[in-house]
Each structure stands twice: as C-alpha cells, then as structure tokens.
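Left out: one protein chain. Kept in place: all the others.
Per-chain residue numbering starts at 1, and chain names A, B and C are given in the order in which the chains are listed.
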Amino acid sequence: MSLLRTLLVRGLTMLGVLLAVQILVVVCLGATGYSDRMLQAVISEQLRGMRSSLAQTIRDPARLEEALEAHREELESSYGLDRPWFARMPGMVARVFKLDLGEAHTLRSSDGSNRVADIVLERIPATMLLLTSAMVITAGIGILIGVKLATHPGSPLDRVVSGFSAVSFALPTWWVGILLILIFSFRLGILPTGGMYSVPPPDGGFARFMDLLYHALLPIFTLVLASLGPYVYVIRTMTLNIAQAEHVTIARAKGLSERTVSGRHILRVAAPPIVTSLILGLAGTLGGSILVETVFNWRGMGRLYYEAIAGTPDEMVIVALTFIYTLIYILARMVLEVLYVILDPRVRYG
Amino acid sequence: MGEVIETRELKVYFFLRRSLFRQRAVKAVDGVSLRIERGETLALVGESGSGKTTLGRALLRLVELRDGVVLFRGRDITGLKGKGLKSFRRSAQAIFQDPYSSISPYMNIYDIVSEPLLIHRVKEKEKREKMLFRALEQVNLLPVREILYKYPHNLSGGQRQRVSIARAMVLEPEFVVADEPVSMVDASNRAEILYLLRNLQKEKSITFLYITHDLASARHFSDRIAVMYLGTIVETGITGRVIEEPLHPYTRGLLASVPEPDPLNRKKLRPLIPGEPPSASDVPSGCPFHPRCSDFIERLCDKARPSLKELSPERSVACHLF
Amino acid sequence: MALLEVRELVLHYASERGPVKAVDSVSFEVRGEGEALGIIGETGSGKSSLVRALMRIPPGNIDTYSGEVILKGKEIIHIPEEEFRREIRWKQIAVVFQGAMNGFNPVIRMGDQILERMVEERAIIPEKRREVAVELLKKVGLSEDTFFRYPHELSGGMKQRAAIAMALSLNPSLLILDEPTSALDVSIQAQIMNVLKQLKWDMGLSMLFITHDIALASDLCDRIVVMYSGQLREYGSAEQVLLDPQDPYTRELLSSIPRLHGKASPHFVTGAPPDPAEPPQGCRFHPRCPEKYEICTRKDPPLFATDDGHYARCWLKGKPPEKG
Partner (left out) sequence: MKTATLIRELWKSAPGKLGLTLLGLLSLVSVYVILTYPSDYGTSRWGNPALWADNPKSVPPAWTGFLSSVKPTRHRIEEWEKPSEVVSLDFGHERIYRMVFALKGDEHPTFISFSLWNVEYHLRPPVITAVLSRPDGGRITLFRQAVSGPRTGEEAPYSRYRDEPLREVLGSDQRVKDQLTRFFSEKYIKDIDLDVVHSAPVMALFGVPGFDGGFPVLKGEYTLEVRILVNDERDKAGKVRMVQGGSVYGVMGTDALGRDLAEGLLFGLPVALLIGIATSTISTLLGMILGMVSGYAGGKTDLVIQRAADIVANIPVLPLLIFLVFIGGSKLWLILMVLVAFSWPGLTIMVRSMVLQLRTGQEVEAAKTLGASGARVIFSHIFPHTASYILAQLVFFAPSAILAEAGLSFLGLGDPSIPTWGQVLEYGFRTGAVFLGYWWWVVPPGLLIVITAVTFMFLALGLEPVVDPRLRGRRWWRY
C-alpha cells in the first residue's frame, strides 16, 4: 500500500519535472521571440514553394502577391502566429508530449527524412549503448573497489583511491577523452580517434559488432573513468559508515564468516544508498555523454546536439533533444527509484 | 502560598500525515489538569511516550495547545505574544535532558551562560558578568575563571549539565521545568546535580516541575508526584504517600519494576506490568491502561474512561477501582 | 573448574595522546552452572571494551591486547582467529549487545537473522528452520509472527528479546549481556530481567552481565565485579559487595543511588570518572575518594583479599608495601 504510494509520489514528481522543463523550454522560446522567428521561417519556406507553383497559374504579379499574402495570413493563423506566444504555449507543450517533434531545418536522418523524430530516433541506440555499458561497468568496478576499501580502511590503497576520487571530481570528462585520443590514437596508434565504424565498415554482423566495440572502447572508458572516482568515493563512505554500525559488530560476534559479514551485513545494507548515488551520478553521466560523443564523433544524440548547435543552428532539433534527454533521465531515475524501494524494506513497509 | 502554575484540561495533539488526505492525531497530552504551588517540586513520572515531556513543553509555551489553558501566577498565558511572552520567558526556564545537545557546541561557557542576559537586555557588562559569575558559582563550576572560556566538548557530562543549569538560573526564574536532568549523567554524579537543584530551589523558593522516569529519585527530590500514562495523569499525591501506598495499578506496577540493590532480588521474579504501552496515536478505548491492567474489570474499564477523582486533599487517582 | 577464567586481560587503544588503558589487567572468573557474574562500571570504566576483548572483536587501533582467557580449561585468546570464530563465537560465548535499536540488520527479516549462524553452519535443515525459530522466540516471550518481521517493525523491547533469542540459537555455554536494558523503560526492563532469570534457572545458562546500574545487577547476579577506569576495584559475591562493600568507590556508588524505600538519602561523589587516556597517578579513585591517604596519590593499590573470595583495590584493606 505505502509502497505504491511512495512510487506514485515519485512518479508524479517526475511528471512535474517533465512538465516544468517543457514549460521552461517553451517560455524561453516564446519570450525571446525565438519561436516566432522559427515559425516565420517555416512559413517563408512554404510560401517559396507555393510561389513557384502559383506562378504557373497566376500571371499577374500583383494578383500573385495578393494570393500569396492571403496564403501567408492563412498559414500564420494556422500556426497561431496571429496570437501572442503565451496563447500558443499550451498547444506546443501538448504537441511535444505527444512526441510530435516537428521538422528539422538543416539536419537530416541517414535516409534523408527531415522529421525530428526520425533524426533523433536513429541516434538513440548509439547513446544508449554508451550510457548503459558505462553505467554497468562503473557500478561493477565501483562496488568492487568500494567494498575492498571499506573493509580495509586506512590502507595505503585506500588513501590513494580516496585521493584520486576526490581529485576526479575536478576532471572534465571530455578532456580526459581528448587525452586518451592523444595517447591511444595519435601516440600509440592502437585505437581509432573516433566514429562508430571503420571506413568502409567490415562485412558480416559479428565483424561489424566487433568493429563497433573497438570504436566504443575509448568513449566508454572515458565515461567510466570520469564517473568512477566520485562513485567509488561515495561507496567507500557509505560502506565505511555501515561497517561501523552495531549490527556488523554483532554479525562478527556471531562468528559469521567475513564473506557473509561484508556481503550480507555491509554491502546489502549499503545497497540502497549506493543506488541513490548511482541515481545522482546519472545526471553527470548523461551530461558527460553529450561532450564525450562530441569528442569521439560518436553518432549518438549528444553528437547530434553538437551538430545542431555548431554551424547553422537547428532549433527544432535542440528543443526535441532537450525534451528527450529529460525524458530519458526521468525514466532512468524512475527505474532506480523502484530498485531503491525494492532494496530497502524500511521504505517498502512505510 | 498559592499556585504558580496551573493547567486546566490541557490538550496537545500532534498530527501525523498518513497519506495525502488522511492524518492521524497523536494525543500526546490529553486533558491534563494540575497545579504546582510556590516553592514546590512536582515530579511528573512516566515512561517514554507517556507525554510527560510534551506536558513540560506545553507549560513553557513551546508547543501549540489543542485545548485548555495554562495559568501562570493566575494569569492565562496561552495567548501571550511578543512582550508578554518574553516577560513570561524570563520567569520560566528549563533544564533539558541531554547535556550534549542542549547547549551549543560552538559557544564557550561565557557566551552560553550570558546569552539569556543579552536576550533580556541586561545592558551593563559589569552587571552581566556579576550575574554570570554568581550563576556559575551556584552550580559549583569552580574555579569560574578557568571554566569561562572552555567549550562544551572540553567538559564532562556532569559539568555540561551544570552549565545548562547555570544558564537557566542566571535570570533567577520563578518556575523551572527540569526534563530528566540526570538521566544522561553518570550514576555517581546524579545525586550531586539533584542536590544542587534542590538547594537552589529551596534558597530561592523556585517552583519546580521535575520530569523523570526514575521513581526513586522522585521520592527524594520532590514534594508531590504525578504519574502519567498515555497523555493523562493517573495518580497524584504527596510523594511519600504515593511511593508507600500506590493506588493506581500502573503506579503499583511501575514501583514494583524499580530495582534496588538487594542481593535477594535475584532469587525471585519481579512482579511486572505485562505488554508494552500502545502508541499515543492509537490510544485504547476506555481506560488507556486497561489492556495491561491486572485489575481489569470487563465492560467497565474498556468502555468508560475514568476521571481523576480526588480521594482526599492532595490525593487523586483515575481508576474505576476508586 | 570454572567455566570462564580471565587472567590479566589487557586491552589498550592507541591514540595521539598515548595508550588508552580501556581494560587494564583484569582477572575474574565465571564459575558456570547457571552462575551470573555482574560487571559494574560507569562511563569510561572499560566494561564495553572488556566485551570486545573477550569476543576478540577489538576496534582497529589496538596498542596492547594480551592476557589469558580460559574457557572450559582451554586458552582461547591465542588460538587462531578462524578457530576462534568457528568454535567459540556464538557456539560457546554469545553476546546480547546494548544497542537494541541498531543491533539488527535493517534489511533482513528477524527470523533469518536469528538463525543466521545456524544456517551458515548448515546446522539446520531448511524445513526445520521455522520450528526452531519459533521455539527460540517462545523462550523469550515473542510471538511466532516475529519471524517474518523486519527490525523497524518491532519495538525496542521486542528487539531486545529477539537479540536474546538470537544469542541462544546455538546453545552457548556463556551468555554475555552488555547493558541489555539501558535503552528501555523500567517496565520493559523488568520484563527482560525476568526473561533472563528464567533462562538462568531453567536452562542453567551462565551469564556475564555488564551494566552501569548496580541495582539492576542485583536482580540477576550471584557475584559482582566493580570496575573503575579500566581496573577491577572490587570483586565478591552479591551479598559481600552489596551489603558489605570494602572499596570506597563501591560504597560511594551504592550510597549515591536514591532508594525507593528506607531512610537513607543518596550521597554523591564529587568529580567525574577519569579520562582513560590520562588516569590519575596512584590509586585511580583517589581524587574523588573521601578516605584517601598520602600513599593513595603515589601508588596504585593492588587487589587485597578482605574475606573469602572478596577482594578490594584499596590501601585501607591491606598493608602498604615497604618503601622502595
């Protein structure tokens, strides 16, 4: 009962976040006149097409202009440009919520579609590949190291790792990526500088997969390296705190083996806060992936974001990506919240 | 004489949010009427969750009252605000249970004990220091000059508790609530602090509410006792009488539970109150004590709530047996 | 032969200010066959460190850890850690710790925690688990459904009972009780004490009862040890210590307790227990002692026998040694 309630409250908060972000985006676009300009550009585009087709039938230039003007007004009212931006706002928010993301100006999907949904959709798997593998690896290594350290506090290894973790809070992920390219690609020449496949890509499903993996090595390593430090630091503190708890002393006094003590009585109890720190770290990884994809020319959403900003900006894509990133973040958080609730009976049974 | 503090049908409820729409009342204090006379010490005895601490806080206007009135020197103080409240604060003080968390770890002793003087605008520094020195001398924090600039973490538990007594006494209050002042102090130091409080009280005829779970200390350091259970007072009377002849089954059970150093104790089982006290958010119907009571009368105790009946002057009990 | 014999047990912690003498050469014995020995001490007397020393679970910063502990004639402090863990912990000596509130793993059901060691030892078949646990729970007065509860769903009193049940799971020959009731109300405390008495009488369980409350100790203990600043101050039967205390500290401690009946008003001892990192020179109680002599400020007294099986650490009870 209360489990359901906890999750319901979390879910509502997340929905609120999504709505808040969407409103923020729309207000920013509206209040700065950005959306007006965007729509005007769309209309002009359509009118240009119309002019050439109308020119076939209407010969008189004055009448042609008149007809075009009538079309313009019609289009403007259909796009809602005759109303102020705040009147259009609810419609825009609703549209994006229905995942109707509009059309891009300059960017195209690989098969030439200019629908933003198509463009973004084909990039999502690449990003997911990076994010999930980085998170899984980070979690795995983090837990291993954290526990090793927590059960041996004050050892030289502990000091080194703690120091490194503290310092890694200050490491820009993408710069680490650049360093890795310099070392592994430029200096040693053993790994590719970027991209997702070799040119030309190898034939055969398995060979292609291995090629992808080969290209993913550095980006994943970069993401892991960047998120590992803070994560280990948190795990270490958590497990260290729990290792000093009364029930651990009792578990030892009971004569349980060290394995049971550290697995069942330290790690299992530390799991909920560890999950929380994973949730918190997610924001960093998500943001970090935009930069890391940019550095490694990894054709995911992050690189798309960069492409949409650099050169001729593509506003529709930027709006859509902001929304999608928030959505992914919120969904991932929900999953981890559920995990948290399952792990901690104190939350489960109110 | 005349009473310094009096309550009538005092109620303090807290509300726990159970869900978005439902909330549940925790009846911490549920209709308490009592009075304490000038220079008297009333021991308020009860176990954890009985509402004794909340009652003490209510008398000091630290919690919002649900219902009822508190009279201080005959004046209703329940609605006091601003200046009126501040002047009440000057004459009513408190000593808290935990000497580790009731004084600021970031202030030295000088600052802690002179804070009340600053709050109540004792402007001349000389006068302030005179009062400060006197207060610290009264609580035997000697030599005062050595103690003044120490921080609480340099002092022992007993010393800290004396600092907090000095802070309460520096304004020379008329009424003091001491909430378990010695429960976190080492056994060998407890009596010292209790004597200190008693001497201060006698000297200045301060009115005292001594909140405790320790009946034995209440016996030595109070004039009257009020026993509390789940938000209500179940028995009151002159201390000696209550200890020697407890009337309410709860008081009897409580007294029987108190160990005394006697080698014969180990040879027999202790008579006891069965079960555990229910939560104050879920008070049983009728007499709140009936589910644990050995003298439970069916269809009376679980239906009707006994009121506090005055059996003789200075002796009241809330039980259907009387 | 005594069940447990402790000889000159020492546990000093390392600190920046030098060694903290938490347990400083303590010797006593628990005779067995349902005898309960009480160890009484205030804050900093070293009583909790004593438990840790006996169970071989001292914290990380050890300076000295020595002495002998002989259980049923076998020395157990110097045997290998793994052997101690397997053979002694919980099988021979079980503990009920003070912090009932935090004593259980918050994410594991009570039943699993109570039987945990048995399960790890494969001393129980899965089908029997429930039955065994219910039996244990009944012994301490808990209902069957406690088996499926999580710790946060139980009250402090129930958790403390469960802790006792957990300690009984492997039928230990000695039960150490480290302030088992200090966080509880008097009425619940009395219930727990009765449970313990019952165990002692019915099962003949020997106990080491550690508390700061000398009155509570009298409820259970046949013999009593009084500790002060890491040292043993007085040692004797309950009658000897409670009715005829020989050491000034014990006397002061007893008289400082407010009595519910009788005429005596409580006394008090001035000053605070010493800092275990910097105990006073000479007799450690001398700064607070009402009967101190010149020698007390210089020389730490040894334990003097004052009666049959009754010892006190006070110069008044023995002949001061020759100078030099």
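Methods note: a contact is a pair of C-beta atoms (placed from the backbone, for glycine too) under 8 Å apart; a residue touches a chain by one contact, two chains touch by 3 or more.
It should be emphasised that the depicted structure is a prediction, and the values quoted were computed from it without experimental measurement.
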- Message: Under the definition given at the start, what are the shown partners of the omitted chain?
- Response: A, B
- Full-complex touch with the removed chain, picking from B:R8, B:R73 or B:R90, is B:R90
- Item | Among A:V161, A:M196 or A:V295, residue touching the chain not depicted | A:V295
- Positions on chain B where the hidden chain makes contact: 57, 60, 62, 85-86, 89-90, 92-94, 96-98, 101-107, 115-116, 119-120, 151, 153, 164, 167-168, 171
- Message: To test your reading of the contact rule: which positions on chain A touch the chain that is missing from view?
- Response: 13-14, 16-17, 20-21, 24-25, 28-29, 32, 34, 166-167, 169-172, 174-175, 178-179, 181-182, 185-187, 193, 283, 286-288, 290-291, 294-295, 305-306, 309-310, 313, 318-319, 321-322, 325-326, 329-330, 333
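In this text, only the chains that are shown with their structure count from here on.
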- Query: Which contact partners do chain A and chain B have in common?
  - Reply: C
- Item | Cα-centroid distance, chain A relative to chain C, in whole angstrom | 57
- Note on the structure: Note: chain A residues in touch with at least two other chains are none
- Query: Of all residues in chain B, which are in touch with two or more distinct other chains?
  - Reply: none
- Counting only contacts in the complex, chain C reaches chain B at residues 36, 42-43, 155, 157-158, 185-191, 193-194, 197-198, 212-222, 237-239, 242-243, 252-254, 256-261, 265-270, 272-273, 288
- Counting only contacts in the complex, chain B reaches chain C at residues 47-48, 156-159, 186-192, 194-195, 213-217, 219-221, 243, 253-263, 265-266, 269-270, 272-274, 276-277
- Note on the structure: Note: in the complex, chain A contacts chain C through residues 153-154, 245-247, 249-257, 260, 264-265, 268-269, 271-272, 343-346, 349
